[in-house]
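Since the structure comes first, as structure tokens, the remarks are kept for the end.
Every protein chain but one is kept in place in this view of the complex.
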Amino acid sequence: MDGRIVVINPNSSEACTRAIDAALDSLRGPEAPEIVCLTLAEGPPGVESQCDADGVVVPLCRLAERHAPEAAAFVVACFSDPGVVALRERTPKPVLGIAEAGLLTALTLGERLGIVSILANSVVRHRRFLRALGIEGRVAGDIALGLGVGALEDAATAYARLRAVAERLRDAHEADVIVLGCAGMAGYRQRLEADLGLPVIDPTQAAVGMAITAARLGWRTAAQRTRG
Amino acid sequence: MDGRIVVINPNSSEACTRAIDAALDSLRGPEAPEIVCLTLAEGPPGVESQCDADGVVVPLCRLAERHAPEAAAFVVACFSDPGVVALRERTPKPVLGIAEAGLLTALTLGERLGIVSILANSVVRHRRFLRALGIEGRVAGDIALGLGVGALEDAATAYARLRAVAERLRDAHEADVIVLGCAGMAGYRQRLEADLGLPVIDPTQAAVGMAITAARLGWRTAAQRTRG
Amino acid sequence: MDGRIVVINPNSSEACTRAIDAALDSLRGPEAPEIVCLTLAEGPPGVESQCDADGVVVPLCRLAERHAPEAAAFVVACFSDPGVVALRERTPKPVLGIAEAGLLTALTLGERLGIVSILANSVVRHRRFLRALGIEGRVAGDIALGLGVGALEDAATAYARLRAVAERLRDAHEADVIVLGCAGMAGYRQRLEADLGLPVIDPTQAAVGMAITAARLGWRTAAQRTRG
Amino acid sequence: MDGRIVVINPNSSEACTRAIDAALDSLRGPEAPEIVCLTLAEGPPGVESQCDADGVVVPLCRLAERHAPEAAAFVVACFSDPGVVALRERTPKPVLGIAEAGLLTALTLGERLGIVSILANSVVRHRRFLRALGIEGRVAGDIALGLGVGALEDAATAYARLRAVAERLRDAHEADVIVLGCAGMAGYRQRLEADLGLPVIDPTQAAVGMAITAARLGWRTAAQRTRG
Amino acid sequence: MDGRIVVINPNSSEACTRAIDAALDSLRGPEAPEIVCLTLAEGPPGVESQCDADGVVVPLCRLAERHAPEAAAFVVACFSDPGVVALRERTPKPVLGIAEAGLLTALTLGERLGIVSILANSVVRHRRFLRALGIEGRVAGDIALGLGVGALEDAATAYARLRAVAERLRDAHEADVIVLGCAGMAGYRQRLEADLGLPVIDPTQAAVGMAITAARLGWRTAAQRTRG
Partner (left out) sequence: MDGRIVVINPNSSEACTRAIDAALDSLRGPEAPEIVCLTLAEGPPGVESQCDADGVVVPLCRLAERHAPEAAAFVVACFSDPGVVALRERTPKPVLGIAEAGLLTALTLGERLGIVSILANSVVRHRRFLRALGIEGRVAGDIALGLGVGALEDAATAYARLRAVAERLRDAHEADVIVLGCAGMAGYRQRLEADLGLPVIDPTQAAVGMAITAARLGWRTAAQRTRG
């Protein structure tokens, strides 16, 4: 196998990285590309603002470049997709942002996307992002839990809100597929899908799935050619 | 492994199915989901018109349903995505159309998509499809080779035109990723990518890559719930 | 008079064809183009799914071609517009789909369109259709009655729901023109318009109106030229 | 027959009104709604600027209201659609602008619209109009002849330019239907259609066709209800 | 200083012009461009319909042209932007419509615009305008007070409704910036902003701000060149 999938968690929480790593087990296999999950030591405890997101880009690019020789593709495991555009300018290897990959994948599973976000300001930022991606016409709604990244770990509180928000997206906004708007929600995916009766996408899994395909097929982007 | 990827070539050409099958080898592995490629005996020699595309839907649904018990996900291997919407109404298992999956995947590899089509009337039909998908703002251009499905097999003629069209998409239309607009172009992907210096997507590979992820993660769509 | 308007009901219900035919009487006249309504014997009792819609295309094209010598224009009288694109590839004579014609006509009578659909899955399919047509920005809402084509004939039940849905489109969604989303609702148009105080479009009447103009003016499309 | 189609030419040229009137003969019949063409005496010789267009609205509304008792529908026969929105606020009878009606009708005859305009500043104004209508995604191109309304009458000069512009729309812009961007071009429609091999829409004919349908079916808009 | 800002109130109310004038005091300064507010004697008491708006264009252009020699830029102080396009065709000096300038300025202060309109038919007209401007995707909502221009002067009634509508835009529509949809609401701006906790834009102030910049920098548009 000619390269690894390098997944970078841009926050500094090792617990968060471990949870991401665990959620990727179903995509591993004896001859599948290896999946390595890294924590960005320089990152904040959680990426919860635009300043947090922009601030991780330089160290994230440095970390990616240290791991470039063995990498077949990169995944940035934060729903703000920090550093994705920057990294694409610097490497011809595929770079998957989990927001972009999760949302595009969801378009194949439903007609109208519902997004569960952490904080109210996430929703504001997502609006710009969805227009930039060009798919805002396919979004049914985007609702915040009102919980920061850290609070997601308290399953008792977090799951109840997650479910209530997802039900609202399904019933009042006519969403027929749900995208989890934070890598830290991965642990609730299966339970939510069962309770909801709709497909629920963990965007990190979706992005790593795309990265595996890219690695196996050897795709290279036009970074060097048209972006210099 | 809990299910196969069932790839259906909706034209009746066994040679075409064999070529598709061969292009999927790099996505196979000892513990990966099995990939089975089927030929639709009732299909036309090549799907080259809207009537061809609409006409295969009923037998295609029947063929899919015969293979449903062992299927984890379906892929329709024709760039008109015939039967994809119909099949989605009838099964909760993920159904990937190669046009939809190829184009959405390409959005992660470039900013502007260039599409190489077979015939002039394909381009007309794609315009409706791209708007329906909601991504027409990301398309740099769509140019026809002026060759039917059968003529693609004559490598001498076909490749020269393919390359000329792709170069026009790159140079005059500023495309930075190319999507092959027919399953029957798969055999030219690697050579074209090398000659062009841009990523070239075989949409069947992209769709099967998505289907593998879907199969491994057990996604089910909302078919039964909101579409009845 | 140099040609007839050939209206094809793609379901197999003669009762449905008779109702459509009756609703067209106000568009007939001694020197007006003749309007002939045909039933597609091979069609399902009602077109209620994408598979139903795709499945009628081949026999519908055959039926249209048998009537081509005397036809000035064709109308497909089903709100899924089955076969409209296929037929346009095969004949230079104008082909009007009632969804397309009804919606475009409604744009001249109001700012925001309200659509009354039969089933929930119709609404899902219409979303793709409205984007493909490029007018999704003008749609106020699309609400299903939850009644199949057959149940529309039971006036007691059907009209009450129709009225309730149309009032919701007017009052909660700010629609100022209503389009009936099924040829089988034609009989309720005048009563609904009177009760509602908004224009209500029977799409078959709108399409036949356009077909009459096309027939009188002798329009021919570019089928032979740019779509081959 | 319960009402006339009142067509208003908002320029002051009787010759222009007579030409419009003649082009409508094929839509007349013994039992068809009567079509009456009026000249706006207060109008400019040709509507060639936004100020011309806005300036005719008040007298145009007055003229329309004088003819309201016998009118079933109104048509404003100028491609700037002056007074159409104003008139719709004042009467529940259908008001058709020839630009709006011509463009929407053209969407049923082709995938991509080509517009032939009189002056460069017309093209600038049309851009706003096409966005307001919500169909800019369906326009292939809009090219000016560089001739004012008056100069259109000189067939020798005008037709050669008209044909050259229309061929450019067909060949370089991939238009598959042409809309004449001025009521004064009506006389060239048939010749251009024959020379071009594409459908050519005289927007006044298209609008009057829609008005006849509206008159026969007795449509009334929501003017009184939601616009007060 | 090389030129004045000429602000034209297109209704005939001197009281309205005085209120507009007063609201511009904070943009005046000893060396700032002079701001002159004019009343259009030929205008209606309030511009409340499309016919009102179109009807003022010719006298408004005449008034502007009389003041052209000393003008550096023009502002049309009515949220229907009457005459803005017409005037742009006639002068190379910048012409600011308060709707256009107010809405574009608001885009720099919030993600989602809320518009407070006077009458229900204003909202209908704004929809066309917002699409023509190309920013409809950024509008959270547009709600009418149900009060004409004159009734705005009765502060007791008017302010309560204004506040209720603005709170609804903030709370139910997620607007994060409010644009006052009539020049006559200027007097309530500061109070509303304080009560609401969101930025509230008086569009006349925004337009005059832009006009001052344009005057200081000497911008000239392409009127003579590409629009002749």
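Structural remarks
Labels for the chains are A, B, C, D and E, by order of writing; each one numbers its residues from 1.
Everything below uses one rule, namely that contacts are C-beta pairs under 8 Å (C-beta built on N, C-alpha and C of every residue); 3 or more make two chains touch, one makes a residue touch a chain.
Since the model is a prediction, treat every value here as computed from it, not as a measurement.
Set against the missing chain, the residues A:Val36, A:Val57 or A:Ala151 yield one that touches it, A:Val57.
Screening D:Arg112, D:Arg128, D:Arg189 or D:Arg216 against the full complex identifies D:Arg128 as the residue touching the chain left out. Where subunit A meets the omitted chain, the residues involved are 49-51, 53-55, 57-58, 61, 82-83, 85-86, 88-90, 119-121, 124-125, 128-129, 131-134, 226-228.
Listed here are the subunit E residues that touch the chain not shown: 26-27, 29-32, 94, 96, 100-101, 104-105, 107-110, 133-135, 137-138, 174, 176-177, 193, 197-199, 201-202, 205-206, 209-210, 212-214, 216-217, 219-222, 225-226. With the whole complex as reference, residues 111-112, 137, 176 of subunit B touch the missing chain.
Keep this in mind: only the chains that are shown with their structure count from here on.
Measuring from the averaged C-alpha position of subunit C to that of subunit E gives a distance of 43 Å.
Centre to centre, using the average C-alpha position, subunit B and subunit E are separated by 51 Å. With touch defined as above, residues shared between interfaces to two or more other chains in subunit B number as follows: 124, 128, 131, 133-134, 226.
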